[in-house]
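The complex appears here without one of its protein chains, the remainder shown in place.
Up next, chain A:
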Amino acid sequence: MNRSDILRDIAPVTRDHLVVCNIGLPSQELHMIDDQPTNFYMLGTMGLASSIGLGLALSQTKQVIAIDGDGSVLTNLGTLPTIANNVADNYILLIIDNGSYGSTGDQPTYAGKKTSLAEVARACGCDNVVEVTAKDTAQALTDALAAERMTVIVAKCASGNIKVPVITKDPVVIRDRFMTAIQS
């Protein structure tokens, strides 16, 4: 299974929750598979999905799922201590770890080599870290939502991308309908 297979699998779980989705192909795939007003698509700013998700979770009470990638988390590795030390039990960070920078042509990341993001997250002080295989991701996400405890899920999957159109929605429209969905 690759990233798009996981996104199809988890769509029934994420649909009813606030989702902050990583830049590039993850957002484009999520947009194509299951566009929802509760989805915030990042159109730029690699690495900040986890930070935006944490800020959002700390500022209101609904559950928030940040869908991130291994390459993006490596770009903003300081996010993991910040997450660990500012516990938001309505926050789940789902790192879809395909070991590559998918949006730029599947160049390998260090997470696909020697670096374990799950171990890094634990070392940073994150209390609930689970590493799962791709097929178990939807169940792990369901369990984490039910537990209502801040959780970092590292879902290991194969690299590879599908053909997917870019998102042409205006950023202010994406942001405005997301904020309306938060308040509803």
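Operating definition for what follows: contacts are C-beta pairs under 8 Å (C-beta built on N, C-alpha and C of every residue); 3 or more make two chains touch, one makes a residue touch a chain; residues count from 1.
Just so it is clear, contacts and distances are computed from a predicted model.
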Out of "Aspartyl/glutamyl-tRNA(Asn/Gln) amidotransferase subunit C", "RNA polymerase sigma factor", "Sulfopyru_alph: sulfopyruvate decarboxylase, alpha subunit" or "Probable membrane transporter protein", what name does the UniProt record list for the absent chain? "Sulfopyru_alph: sulfopyruvate decarboxylase, alpha subunit"
Please identify which residue in A:I6, A:V20 or A:A134 touches the non-displayed chain. A:V20
For chain A, which positions touch the chain that isn't shown here? 20, 40, 42-45, 47-60, 76, 78-79, 81-82, 86, 171-172, 174-175, 178-179, 182-183
